[in-house]
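Note that this is a trimmed complex: some chains were dropped, and none of the rest were shifted.
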Amino acid sequence: MAIIRHDPGPLLSLAVEHGDTVYLAGIVAKNVKNDIKGQTEEVLAEIDRLLAKAGSSKSKILQATIWVTDIRNRGPMNEVWTKWVDPKNLPGRACIEAKLADPAALVEIMVTASK
Amino acid sequence: MAIIRHDPGPLLSLAVEHGDTVYLAGIVAKNVKNDIKGQTEEVLAEIDRLLAKAGSSKSKILQATIWVTDIRNRGPMNEVWTKWVDPKNLPGRACIEAKLADPAALVEIMVTASK
């Protein structure tokens, strides 16, 4: 089954196609001065961009893992998530608290999708 | 490849079929007054229900991620896990500590399975 890798950096590729499945990297915001809502919006826009590049879309997400650095930010993160997701095509999801690589990042999201 | 989504809520679907693979959401207990063993039993029963609904079973789990809010609960969680899993068909697994959305929940389990 063909493997196609997108946006490779020094450590990882931001998206990897494997047959009919797309694996994304954990995405964090670059504008880490923004609050949780702004960072979530940026992360989801980047996920949109990467899924499109790999022939997928947010309506085809299968599973998402969301890490927030403070679980109390789950509420405002969910507000942005709810406006973004396709309500007729909701993925499986887990949201847990964890420290992230950039201490100013508030949220990281990693998704697996179908093409 | 067809995508079939089960038990959608406001934020996520509890199970998603993608061809021959089934992706579940991270499952937590509803009866959070129970101890780690009781919560693990409830989570695994819900995973049984969702896998059956998606045409799979615990004997076909490929990979599991288990988050416990206190890593010292891994022992009693494992006691329940060991009684539940199919010893001839054990999945890959990672068990780490993390804070969960509900501060009274003690364990969350997310699995990927074959149909």
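Just so it is clear, A and B label the chains in written order, and each chain counts residues from 1 on its own.
Quick note on the criterion: contacts are C-beta pairs under 8 Å (C-beta built on N, C-alpha and C of every residue); 3 or more make two chains touch, one makes a residue touch a chain.
This is a predicted model, so every value here is computed, not measured.
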item: Whole-complex copies, counting every chain including the 2 in place; value: 3
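As a convention for this text, only the chains that are shown with their structure count from here on.
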item: Whole-Å gap separating chain A and chain B, where each centre is the average of the chain's CA atoms; value: 21
item: Contact set on chain B toward chain A in their complex; value: 1, 3, 5, 8-16, 18-19, 21, 23-26, 65, 67, 98-101, 103, 108, 110, 112
item: Residues of chain A touching chain B in the complex; value: 20-21, 60, 62-65, 71, 74, 78, 81-82, 85, 89-98, 112, 114-115
